[in-house]
Each structure stands twice: as C-alpha cells, then as structure tokens.
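The chains shown are only part of the set, and none of them has been moved.
Chain lettering (A, B and C) follows the sequence in which the chains are written, and residue indices restart at 1 in each chain.
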Amino acid sequence: MGITVLSTIPGYSIMIILIQCTDRIGLVAAISGVLAHERLNITSLREHVDQAENRFFLRLETALHPDIPKLSAALKDVLPTDASITISTGSKRQIAVMVTKEYHCLADILIKNFFNTLDASVLAVIGNHPNLEDVCRRFGIPFYLVSHEQKTKSEFEQQIIEVLDSLPADYIILAKFMRILSPGFIARFPKKIINIHHSFLPAFVGASPYRQAFERGVKLIGATAHFVTDDLDQGPIITQATIPVSHSLTAEDMITAGKEIETSVLGRAMSLVFNERVFVHKNKTVVFDY
Amino acid sequence: MGITVLSTIPGYSIMIILIQCTDRIGLVAAISGVLAHERLNITSLREHVDQAENRFFLRLETALHPDIPKLSAALKDVLPTDASITISTGSKRQIAVMVTKEYHCLADILIKNFFNTLDASVLAVIGNHPNLEDVCRRFGIPFYLVSHEQKTKSEFEQQIIEVLDSLPADYIILAKFMRILSPGFIARFPKKIINIHHSFLPAFVGASPYRQAFERGVKLIGATAHFVTDDLDQGPIITQATIPVSHSLTAEDMITAGKEIETSVLGRAMSLVFNERVFVHKNKTVVFDY
Amino acid sequence: MGITVLSTIPGYSIMIILIQCTDRIGLVAAISGVLAHERLNITSLREHVDQAENRFFLRLETALHPDIPKLSAALKDVLPTDASITISTGSKRQIAVMVTKEYHCLADILIKNFFNTLDASVLAVIGNHPNLEDVCRRFGIPFYLVSHEQKTKSEFEQQIIEVLDSLPADYIILAKFMRILSPGFIARFPKKIINIHHSFLPAFVGASPYRQAFERGVKLIGATAHFVTDDLDQGPIITQATIPVSHSLTAEDMITAGKEIETSVLGRAMSLVFNERVFVHKNKTVVFDY
C-alpha cells in the first residue's frame, strides 16, 4: 500500500484523490464516509470497477483538507491493504523533457510552460542533438546535450541518468526522442516515462511508421501517447488520435502532417496525467477524461 | 420528490440508479451507505455537482436488488426532499416515433428495433405524410397517418394526442417531423419529446438550415438532438456533431450529406437517454457518456 | 488499353470520365482538347500524377455526349496505348452482397436501396447463415443461402460462383462476410470485391480484431474498406475511420460500438466507388473525394 501526497495545477482550491485497489463491496461508502466525516463536499467523482480484474479505480475532487496526513491515515484505515492512495493538493508537477531533432512537441511544451498553462514546470531538456538548444535557451530552460555518438548505449544512458538524478522530476517526457532506451534505464522510472509514438499503435510499431503508412496506402495516420515499458511501443496507452490523409501525400508530407496530431496527442496525455486522470494497471490505463 | 422505477436494456443483470437533488455534504456517503448496507457492489459511479446551481447529479450501476420499493424508500430517507430517484431494472423503454417524409432516421430506428439493438421498443409511428407507411408495414410496426392538411393546428395535434394517449410510450421521438408543435402539445409530454434538428444549434435555427448553411458558405454542417420545449429549437441539448463540407456541395448535396450525421446524432441521443445517462436541469443536460 | 462505358447515379445529366495511364507532357491538354472540340464544358476536373510511379490519374465531369463510342475513340487516339478510359453515363451500378450473421452493414444497404439513395441496385444477397434471409425478404431482395458446412472450401465457393455467374453484378460487397475467400475465387473478380474490415488496418489483421484491441488497451477503434486481393486484409484501402473508446468498454462493447463506424465506412467506400471517384494502381488507391 502506498500513500502519495502530490501536487496539481495551480490556483485550484481543491484536492484530487485517486485510489486504486482490489475491489470489494462498500469501498465507495467507506471512502465517501471518511470525507463526509471531515465535512468535505465531493464535487466530482468517478468510479470504475474492472470486473474481470476485480480491480477498483476511483477519482474524486473535493475541498482542501487542512491535515492531509490525517486524512490519508483515515482513508488507509478503511481500504484494502493493497490500496494506493494519491492526494493532490495544488502545486505543479515537475518534468524533464528528452528530445532528438524534431521541434514541434518540445516547442508546444516550452510555450505552455512559459505562459503557465502546462499544468507542470519544465526543469530541463535533455537532447542527443544540439539543434534544439537554441529554442530552450530563448525560454531560459536548461538544455543538456548528451550525444549518443562514440558511446555504448550504457555510457549514453548513464550520462542521461546523471542529469535526471540531479532533478526532482515527477515525469520524463519523451518528446520525439528517437533512441530506444534499455530495460535497465526504464526500470529506474516506472510509470514515469511518457512517450509519443508517431502512429496509431499497434499499427506501425518501430521505425519509420510514416514510411510504412505510405507504403501501405493508408487513409489515416495517427499518434499514440503511452507510458514506456521494457517492451518497445507496447506500454499502456494513455490517448491516441488519427487524421485523414490522401494519395496526394508523400511519406515526407505525412511526416509534416503528423506533427500537429503528435503535438496534440502528447499535450492531451500530459494534461490527463498531470490532472490526475490516469491510472495504470498491468498493461492498460483507466482514463477518467474531462 | 419523485421515485420512478423504470426499465433498461434487456439482458442486463444490473440496476442503474439516477439521483438529482440540491447538493449538500455527505450525499455520496449517504447513497453508497444504503447500497453497502444492502450488500450491493457499485461497479460504476459518476457524480457531478453544478456548483453555480448547487445541484447534485449521480448515476451508478450496481447488482439487482430483489426489493426495489424497499431500496427506494431507504434512499429517499437519506436524501433531500427535492430528490428525484430513478431506478432502472432491465425492461426496455417504449417509444412512439413521429415523421414527415424523410426516411433515414426512421429506418435506422426500425432496423435496430427489428434486430433488438435499439435499447427500446417501437410501439408505433405517426406520420403526417403517407410515404413512410410502406417501410413501417414491412417491419410490422403500426403506422398512423395523421395529415395536417385542411385542419387547424389544434385539430391536427388533437388527433396525434389521441394516438399517443392510446400508447404507453416513455418517449416520443421526432425523427424528422417537420411541423412545429404548439406549447400546449409539448406541455403534455415534459422531457419526453426528443427532436433531431438538422444543424449544429444554435446556428441556423428554424427552417431550411442547409439552405442557410449553403448561403453562408460554411465548411462544416451538423446535427443536434435535444429535448423539445416551448421555445423552438431552444430545448436542452443532448448531443450534437458536425462533418466537413466543401464548396463543391450544393444546398441539396448538403441535405444528402447531412442524413448520416442526423441519423448518427439521433441514434446516439436515444442510446444515452435509454441507458439512463442523461439528466435535465433547467435548459441544460448533464450527460454521463460512455 | 481498355475502354469501358459504364453507368452512374440516376438523374444525372452528366458524364464522368476516368482516365489512368503512363504520364507524359500534354495529357490534360489532349483530353480537354477533345472535349472542347466536342463543345463539352468541363464542370469539375481533378488530375493527380504519382511522380514516383510516373502514373497519370484524371477524373472529370462534363455534359452528356450523344455519341459515346465516337468520344471514346477520339480520347483513345490522343492517349498512351496503356490508357484505361471509363465513361459513366447515368445508369446505376448493380451489386451482389455477401453476408454471414451481422445485420448492420446489410441493413444499411437494403434501406438505401429501397429508398433509392445507394447509387447502386442490389441484385441479390448471398449468406452462409440463414438469419439475414428474413430482412432481405421484407425488402423483396433475393437471398441465396449457401452454407459452408459439410463442404470443402472449393465446393462452398463453387456454389457462390454459380450464383454470382447468374447475376450481372458490377461489384461484390462483403458486408461482414466472415469466411476467407481463396485466391482462385478472388482472381475471378479483380478489383470488383469490396470488403469491410473491422479494424483500422494494418492494426489487428485477421480474426477477432476487437478482442485484440481490447487486450491491447487501445483508445480508438476503427474500420477499413478495401478491395480484396489474394493477400488477407492487404488489398488497396479505399477509406477508413476511427472512433474513440474508453476503459469502460469490454471487447463485446467494442463490437457493438464498432457497428456504426463499420456501416459508415463501408457506406462511404461504396459511394466513392459507385460515383467513380476511386482508381486502383498496384496496391493503393487514388481517391478523388467530394
């Protein structure tokens, strides 16, 4: 059982509580009973039971409680021992962003960060190519160049880990980072790495999905945001979307056309995760959308 | 305070409970406490508080209870006096359909009714033109021809009311019924008449919306399903959608292109309403979507 | 080089001309020059050159010409020897429909056929299960029951071929026909068989795509209409679309949710093909959409 007291978007005078555990009769009554006892009004609640998995998921919004540890303990007392409880009370997530050469997802993050609408703060950007350093510098965001060239994958990842270990990042956003990370790297950040894949998974796993899409003659292309696990492009999907394409587009045109949907899908995934709307269980997500 | 015991889609071994009332602290705890006491597991729950209106909306799914009146009374005891409680336990809605000349929405309803996927049963179709009688007859559905010609509106509506009064219809579906109904008619069936309007309201209120859309040179057309109130095309919106159109379409082409979106939007609205996912409060809806 | 004089949607006082051939300078001038010489005004024209393939595709709409053979010969004279020319002049396509048990795509076809908005005429329906016979009968459409049981695939297909050989069908629509057809069968009807596949290809090729989608935890499902070739689910894609799904849907719910998008995608593919908007070249299509 884990209790995590996290932070959420600024200006909210609300608490968001997420609970995931084995299902049993009376869980909603137990949880809402604790809140009613504390005189907290629940302004929004969503509960889902995955009956095949016997798994309980609940998200609620309520007024701020002055004593979070006491509230956590009270909730813990009424829940199964495997329950994970997350209480978010108002400060923003902190993120690190990893990139290669493509600018579009990073720029969207930097702009929203600059205008304070990201629901998170960008601590730093790590790139394995130098070309995105300039745009980071213009927004006063630290850029760490960690080239993969003339290094083993292990050396390359060790240098990235050193940067990440120096940051208190809640999430690592792979904003078109084009190197495959090793299972060892990923295991250090479980459920903390979010990737944007430039296809509507599971179609076109792996490299050059737009080239694959062009060769197949598809009439729509897409993008998928997912948590990263050991298995390439197989992690839990957070959100995905598609746009129509026609015969008139070359594979290069599809890459261009895909930029907007990639940016949009990654942006939506971050908004969902940072606003505490996403649960992970095994290889799937439960998303309590807006 | 009203308690309604209704019916829902067949084959479900679940109950759906809808509650709407003035908000106050502890409502979720009170409701879920009653269910826990009855050993009913809540497999899905959505709660929304409209804070500006101080209004509480809740929908939950749980196992069937053997004694609905007892459960209703227990819920009533813990809720504000203005609470409306609806408990749906498995039999289908019954509907009457009103049409004029266009076939597409009616045909979708007849087909789903025939193959038992409508989540409702069609009792009868009332048309003010004879041309849709044939398709009704082919599916064994009674068709009542009530022409508006050579009658006052009052006489016309009185004849329709006589047909409707002979039916135990839960809802009246205006599936492209092209006559404007009087406030007196509508008042007899509050929150029971669902209309499909062939534009994305509030654009193009009233007659010939596709002609209006064509003249304006819009790049998308749409459809809106709404409950019917006294005020033409101003009732609470259930759902709406749009599709892109181009300069190459004439106003007549737009009418053709609109058929699919009209059918789809009305179908979705019926599914939401028949599955107890829609609340009406003042001139808006709360829709707990899939 | 082939010249085909076909038919198109009724009531049109226009001709649609499709030309596909090896590209060379001056083709548009040559074609439009022939039409100008005949005093035919071109009201809509789309031309696309696939430069990688050096392939020319053209579709135009013009007034009816009284002497189609003369016009065809004049066009043939100015085009490369490999040109295929199709001139459509107003009568409807004729189709055969093949089904198994699911009703939704078939019912949409039958309804549009009945109300004369399909842009084609349904000659017959062939089913390998008896359960869709009733709905065909209600619309007066011949239903041929050809069971696959206790037969070799060859015997089964031979019986279907006998039915099809008795019909003058321009296209064969697989409206949720759930048996895999042999290469020999398909070779008899090149570019004439249109299938609806219940996934956004190339994701989830083969059986039970919704089960696959559910297991993978995707956030959208889709449908793909394509011409059928030897290679299962690998033929030229005509059109495809997706809809969002959530964690709350079981695999069975996805099957239900998919019915509307399957119906819509197959309907759109038929409209595009029957209105002479689709070219096939190798394993891709060129679609001159509305």
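Please note the rule applied: contacts are C-beta pairs under 8 Å (C-beta built on N, C-alpha and C of every residue); 3 or more make two chains touch, one makes a residue touch a chain.
Predicted model, so just to flag it, every value in this text is computed and none were measured.
Here 3 of the identical protein chains are placed; the entire complex in the file holds 4 of them.
The definition used in the following text is that only the chains that are shown with their structure count from here on.
Summary of the copy comparison: rotating subunit B onto subunit C for the best CA superposition needs 180 degrees, to the nearest 5. Between the CA-based centres of subunit B and subunit C the separation comes to 36 Å, rounded to the whole angstrom.
Mean C-alpha position of subunit A lies 41 Å from that of subunit C. For subunit B, the set of residues that touch two or more other chains comprises 44.
Taken together, the subunit B residues at the contact with subunit A in this complex read 23-30, 32-33, 35-36, 39-49, 51.
Residues of subunit B touching subunit C in their complex: 44, 103-104, 107-108, 111, 114-115, 117, 135, 138-139, 246, 248-249, 256-257, 259-260, 264, 267, 290.
Chain contact summary for the complex, subunit C toward subunit A: residues 48, 50, 52, 200-204, 216-220, 222, 236-242, 246-248, 250, 283-287, 289.
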